[in-house]
Every structure is written in structure tokens, then in C-alpha cells.
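Only a single protein chain was left out; the remaining protein chains are all shown in position.
Let's look at chain A:
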Amino acid sequence: MTVLSLRGISKTFGAVAALTDIELDVDAGEVLAVVGDNGAGKSTLVKILSGVHPPDSGTVTFEGREVAITNPSAAQKLGIATVYQDLALCENLNVIQNLFLGHEIRPLRLNEVAMETRSWELLRQLSAKIPSVRVPVAALSGGQRQTVAIARSLLGDPKIIILDEPTAALGVAQTAEVLNLVERLRENGLGVIMISHNMADVKAVADTVAVLRLGRNNGVFKVNDVSTEDIIAAITGATDNVVSRRAAREGAAGHTPQEGRSS
């Protein structure tokens, strides 16, 4: 079932056409990876979906209805949650306080018990490995912080979660944890839009890959039907590109070709 679909979305900043005629469909229980080089329009797309910038033209259909996402709270009300790359957590506050920031239960006499119980529920649902929710976020590792940020986005019972570069700042083990988390979101029936630079991650968890190039759609692939080389070719716009040339050179020199990074 398609939860969110975009048709003919365009956005210009002055003379620059950041996005032109973008089409995108996200199903419930699907992980859609959006890939593209720097300046391909990934961030602009995230901002349109999360309500930071309204699109200039085109339609957004959410659960069968045409909707206008005019501001961030409108997006949240619809059920589109965004986890930004910088996570936007307050390091001086603890996990519960961060999870409920801006949505505290009982504003004039905070119900800490209810909030703590709900925090544990959320974190258990994600099988999160956080020993205590009463420690400040500063004490958590990068992967744990990512978990907290994702858990926070789940508070409003969203249908779609947008993850902006969820693994960019993480180590190997933490990346694996976040990828497990993405799979768990899919199992829970959410549509996940994952912006990523990392081909290995995309191949690992995504069902569908949408490639953006210079602000336009440049192909939508089922992950199982496509090789990393094909995706990179779509990203760069040529089969003979800097990545393939480098791979060929290293292959000739007797190294194993490096897989993965497009940047």
C-alpha cells in the first residue's frame, strides 16, 4: 500500500532549479533509499517532506489524500517524522527529557513516571541497547544517540520516517545497530525514507533505491535487481565515471576493488 507519493515536485532557489519534476512512492513496510551526489537535491527533498520548505509546484499525496505540508508541525501531524543528520538532541538533558522535549505529559506537574514507562516501551520496541534512561545524552555513544533520535520520532505514531544520513557519523558496530533499527521500523509497518551516501548500507537494508541527479529522477530500482555499479552509474550519470575508473585502476594494480562509497 502506498502511503506517500510525490508527483511533479519542483523547487527553485532563485535561478537554481534544486528539484525538477520529482516522482517518488513509499509503501508501508518499505525502506526507500534516496541516493545522489552532493547537490543532487536530497536535502531539499527532505526539507520539502518535513515542511521546512514548501514545494513550488507538484502534489504530495498522503494515504490517498492530497496534502499541503506547509510547516514542520503540519508534517508531524500528518505522520511524517524526520530524524535530522545532526539529531538535534540536548546533551544536558537525559534520555527521557529528550524523548519528550516539547511534548511533555502534564505540563504543569510533569508526569515523570508515565514518561519513563513510555520511554522504556519505545526503546524496547526498538530493542535499543541503552542501559539507563536517566543519564544525560552526552554520556551516550553515537549509535545510542541515533537510537534516541529515532525513538523520539516514533512518539507521535508516524507512518513515514525520514532518516537523513543515519550512519554518516558512526563506526562499524554502531552502523550495524542502526541498520537493525531500520529493519525493525520496516517490520513495524512504517515507510522509511533513508537518505544515504553509503552504498553498502543501501544494499543492506533498502528495498528500493531512488537515484537523484542534478535535481531530477534518475531511476528507481529494486535493490535485489541492481548492482552497486549500476547505482553509481545512475548517480554520476555515466558508466565510465570516476568511481569505476578508480576501481578499474586499483583492480589492475592487484588490489581488491573498493566497494561502496560514492563520494
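Convention: a contact is a pair of C-beta atoms (placed from the backbone, for glycine too) under 8 Å apart; a residue touches a chain by one contact, two chains touch by 3 or more; residues count from 1.
Just so it is clear, contacts and distances are computed from a predicted model.
Missing chain, UniProt name from the options "Lipoprotein", "Xylose transport system permease protein XylH", "NADH-quinone oxidoreductase subunit J" or "RNA polymerase sigma factor, sigma-70 family": "Xylose transport system permease protein XylH". Of A:L108, A:A173 or A:A252, it is A:L108 that touches the chain left out of the display.
Residues of chain A that touch the chain left out of the display are 72-73, 76, 84, 86-93, 97, 101-104, 107-110, 113-114, 116-117, 120, 129-140.
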